[in-house]
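In this view, the complex is presented without one of its protein chains, the others remaining in place.
Labels for the chains are A and B, by order of writing; each one numbers its residues from 1.
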Amino acid sequence: MAMTVAELAKAVGGVVVGDGTKVVESCNTLMEATAEQVSLLHNAKYARELDTTRAGCVIVAPGTVKGGGEAGLTLIEAKNAYYAWQQTMVMLHGQRRHESVGISQQAAIHPTAKLGKNVSVHPFAVIGENVEIGDATTVYSHVTLQRGVKIGKETVLYPSVTVYEECVIGDRCLINAGTVIGSDGFSYAQEGGVHHKMPQRGNVRIEDDVEIGCNAVVERAALGSTVVGRGTKIGNLVVVGHNCRIGQGNLLISQVGIAGSTNTGKYVVMAGQAGVNGHLDIPDFVKVGAQAGVMTNPEPNAEIVGTPAMAATEVKRIFLNTLRLPELAKRVKELEKKLGEKPEARSQKPEENSKLETRNSR
Amino acid sequence: MAMTVAELAKAVGGVVVGDGTKVVESCNTLMEATAEQVSLLHNAKYARELDTTRAGCVIVAPGTVKGGGEAGLTLIEAKNAYYAWQQTMVMLHGQRRHESVGISQQAAIHPTAKLGKNVSVHPFAVIGENVEIGDATTVYSHVTLQRGVKIGKETVLYPSVTVYEECVIGDRCLINAGTVIGSDGFSYAQEGGVHHKMPQRGNVRIEDDVEIGCNAVVERAALGSTVVGRGTKIGNLVVVGHNCRIGQGNLLISQVGIAGSTNTGKYVVMAGQAGVNGHLDIPDFVKVGAQAGVMTNPEPNAEIVGTPAMAATEVKRIFLNTLRLPELAKRVKELEKKLGEKPEARSQKPEENSKLETRNSR
Partner (left out) sequence: MAMTVAELAKAVGGVVVGDGTKVVESCNTLMEATAEQVSLLHNAKYARELDTTRAGCVIVAPGTVKGGGEAGLTLIEAKNAYYAWQQTMVMLHGQRRHESVGISQQAAIHPTAKLGKNVSVHPFAVIGENVEIGDATTVYSHVTLQRGVKIGKETVLYPSVTVYEECVIGDRCLINAGTVIGSDGFSYAQEGGVHHKMPQRGNVRIEDDVEIGCNAVVERAALGSTVVGRGTKIGNLVVVGHNCRIGQGNLLISQVGIAGSTNTGKYVVMAGQAGVNGHLDIPDFVKVGAQAGVMTNPEPNAEIVGTPAMAATEVKRIFLNTLRLPELAKRVKELEKKLGEKPEARSQKPEENSKLETRNSR
């Protein structure tokens, strides 16, 4: 596929600055793009690469570079430059296609399962009793769908996905390799030195247009449903605990963990390795920083970081003061001297020195 | 199944407050329960839901609500209310059943493998040379049991579990989908710029009544055995390093990581995302907080939090002082003014401001 810069700008709702007649046919980074390629400046960190890029055209936010800059670049200015880039990538490179392969003779499909039109089932998939699969859905190799699972249409289950009994997955979902939907919540009642397993008799309901990364886990509810809302995107190795209700359009980045019975509003974002306590309510548009530990309910729209997680501005202020602590301690000592105080002996215990050593598993 | 409140109370060792003749047939949350349902008040956070619940009966700890409260509820008071609820759930809803399916013709079973009575082997399971499986154990689809693995009786291996050679799993264990038992410990000797792989020639021994969540990993020992003690429950995505000896009745919640050669006592609890250094001894009944980083041996029964992990009470005290640091700094400045000191210029470096930005992977 090839198109002129002017055609591309029109397609993505952008404005050409420079030569709109140039032809571009693919995308690349600023550093590696050639004259036939489109590139993007999204992160200010890479701005200096504009001086040397050979890209035929660069997508930027309006006003980022004046008139193509000294290098005389051809630009497409777009209000949402990243979205313009996404559209360009789709036009010039396309999304992954899933070949229609029909129903493999090497799959194990229960006679009661109902498969829609144009469903693809790859070798060694296992489809259980009363499973229902919508039109044009792809079930890759080594997927297991247990009894009573319902999958919507145009959904893709990548290799080795396991869906436990009675769970429901919507339309146009992408569930990546190794992810497990509907395993039991971690729930035991301790009595007499024994952890008695709490039955987990609910299910998981994943709404439409959800993508889940690899080797993630969404636990089934004890009763009722664990829900993942429409359009939510979940990264690799994320755990969503039992009875959580994750709202619409959330972004849960890799290795996030959310304990049981926590609800999130719309468009909540959790950065990598964040952890959230159980039984919380995370309101709309909250942003949780990487590695944050959320232990209380944040305010709507809050940006929170740290463990325990607090408003980012507050955490920064405290952090900066912490950096100056050694100096503050010195100043207090000075004051004490001036006032004739004899500072108490505060010998540094030697064992404290070893507490922060780099840890490794050997 | 249906029973009267009086019958239920008797079965769970509780005391009826209110109308014991009511019939209940299932369980639900306080918010959603109907007149034929039992509910539970376990977390004080939900106490106000007692005012509006329509549950036929609520299980509570003794003295939680006086005489059914204003709403005139029927209660079952039980000393261990959560355990009473677990028993109720088992009676009215039951645990998951694993259908007896015999030995699938589509499984690959080595002729030397020894399978007990009533073993179920689902399609595409792979059972290697000299594997032994006890009576009434279920091996789901896509499980791989390598050479010499021994599995006890009434154990369930969910789909896509992999057990490396020579590992041993006890009776009544539940190993959830995607979990790997017995892969090599992370161990290399560096010499000449090369990481030379240390042979890992021990195994893993999982004792009876252990449950392990999804996509977790228990590494095999270099020599001898990595051990998971009887009745221990392990969450999703947990890593237990090589040569660890995890004691009896531990609870290791999702995403915990334990480095090699660490031992734990009885009934140790580690909350989500906690990390534990290698070569440590974690004594009986220690509780490790979520996201804690354990770098030294705690005291028995200690409750530890933070990184490096310390006694929770101590960490709280320091944390509260940290919150007041900006104010403390101001007070020191005041004192200096009063004493005619000229505080040194302590300009805030601008780059420090950016250190705590919300991180995401884009």
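Quick note on the criterion: contacts are C-beta pairs under 8 Å (C-beta built on N, C-alpha and C of every residue); 3 or more make two chains touch, one makes a residue touch a chain.
Not measured: the values here are computed from a predicted model.
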Hidden-chain contact residue, picked from the options A:T53, A:S120, A:T137 or A:N176: A:N176
Contacting the left-out chain in the complete assembly, out of B:A2, B:V15, B:A71 or B:A108: B:A108
Residues in chain B touching the chain absent from view: 108, 124, 126, 142, 144, 160, 162, 164-165, 178, 180, 183-184, 186, 188-191, 193-201, 215-217, 219, 222-224, 235, 237, 239, 241, 251, 253-255, 257, 259, 269, 271-273, 275, 277, 279, 287-291, 293, 303, 305-308, 312, 315-325, 327-328, 331-332, 334-335, 338-339, 351, 354-357, 359-362
Chain A residues that touch the omitted chain in the full complex: 27-29, 32, 43, 45, 80, 82-83, 85-87, 89-90, 93-96, 104, 106, 122-124, 140-142, 158-160, 176-178, 185-188, 209, 211, 213-215, 231, 233, 235-237, 241-242, 249, 251, 253-255, 259-260, 267, 272-273, 275, 277-278, 290-291, 293, 295-296, 306, 308, 319, 322-323, 325-326, 328-329, 332, 335-336, 339, 341, 343, 346, 348, 352-353, 355-361
